[in-house]
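The complex is shown incomplete by one protein chain, all other protein chains being positioned as in the whole.
After this line comes chain A, so read on.
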Amino acid sequence: MTTITTTNPVLTATGVTMRFGGLTAVRSVDLAVHPGEIVGLIGPNGAGKTTFFNCLTGLYVPTEGTVSYKGSVLPPKPHLVTQAGVARTFQNIRLFANMTVLENVLVGRHTRTREGLWSALLRGPGFKRAEAASKERAMELLEFTGLADKADHLSRNLPYGEQRKLEIARALASDPGLLLLDEPTAGMNPQETRATEELVFAIRDKGTAVLVIEHDMRFIFNLCDRVAVLVQGQKLVEGTSDVVQSDERVVAAYLGTPFEGDPGEAEAAEVEAAEAGAAGATGGAGLTNTTGATGDAGGTTARTEDEQ
């Protein structure tokens, strides 16, 4: 796992802050994604990950801070962000349910084609060429994501896992330099998660940087070159999987810190002593487990905790 710091970043977010009235959902977050990198963004529910995504893609206008793509500041309009080269998927699948699979991907081509109303009405040779090219590119992407044989199906009729894939194919249709994936494996079984992992690697190998939000820790730590942890709107830590996994604050954020604060250290010691007395049968509850979370089994433990 090598971090590339020498090249210019694809995406730079500096001091991004998002306030909704009195609530600060995201508080001055800095993040950079470099070409050819897969960056993970994790954090407990409600940490502001999706809000941060929405700030990056122009769905929200950040209260403070700027987001720039390849050096130029992104305009706060979703369609302009996509045009610039940042594509995204959604946490809750947002396909065009009553359009076919192929049409969904063709809609994704929108920014990379120019044919307007007149050319559609007049149907000149340019229009036909552009339509054919769009279709060819869309079929390529469906081939790439393994949906080619379902091109004529309504997207609503696809099984769940394939709908997720179609969302990725649709996002890739705009030829993005950076792909933002919002929980791409939510609700998937282990096999499907593995397949998604392969897909994301393949996308990276094609030269698209990826920023991914996910709760599945095994997925994240397998996949990502770098992981950033967002807790209560703030970036807690950022680094390689090992750095993040061994950071106590991350564990605390996910599992809580039961023995700090009010109960007092003396009391904690008391409880510990009492537990030690009863330890024989149950093998020690929280504490041992917490230590475990920082180790290899961290992924699963953290995930279980998070889902509750």
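As a convention for this text, contacts are C-beta pairs under 8 Å (C-beta built on N, C-alpha and C of every residue); 3 or more make two chains touch, one makes a residue touch a chain; residues count from 1.
Here, contacts and distances are computed from a predicted model.
Protein name for the hidden chain, per its UniProt entry and selected from "Branched-chain amino acid ABC transporter permease", "Alpha-ketoacid dehydrogenase subunit beta", "RNA polymerase sigma factor" or "Bifunctional diguanylate cyclase/phosphodiesterase": "Branched-chain amino acid ABC transporter permease". Within the whole complex, the absent chain has one touching residue among A:A13, A:V26, A:L41 or A:L95, and that is A:L95. Of the listed residues A:G22, A:G71, A:G116 or A:G277, the one in contact with the hidden chain in the full complex is A:G116.
Although one chain is not drawn, the whole complex shows that of A:R156, A:K206 or A:R249 it is A:R156 that touches it.
Take chain A: the residues that touch the chain left off the picture are 57, 59, 77-79, 82-83, 87-88, 90, 94-100, 103, 106-111, 113, 115-117, 120-121, 123, 127, 130-131, 134, 149-150, 153-154, 156-159, 170-171, 174.
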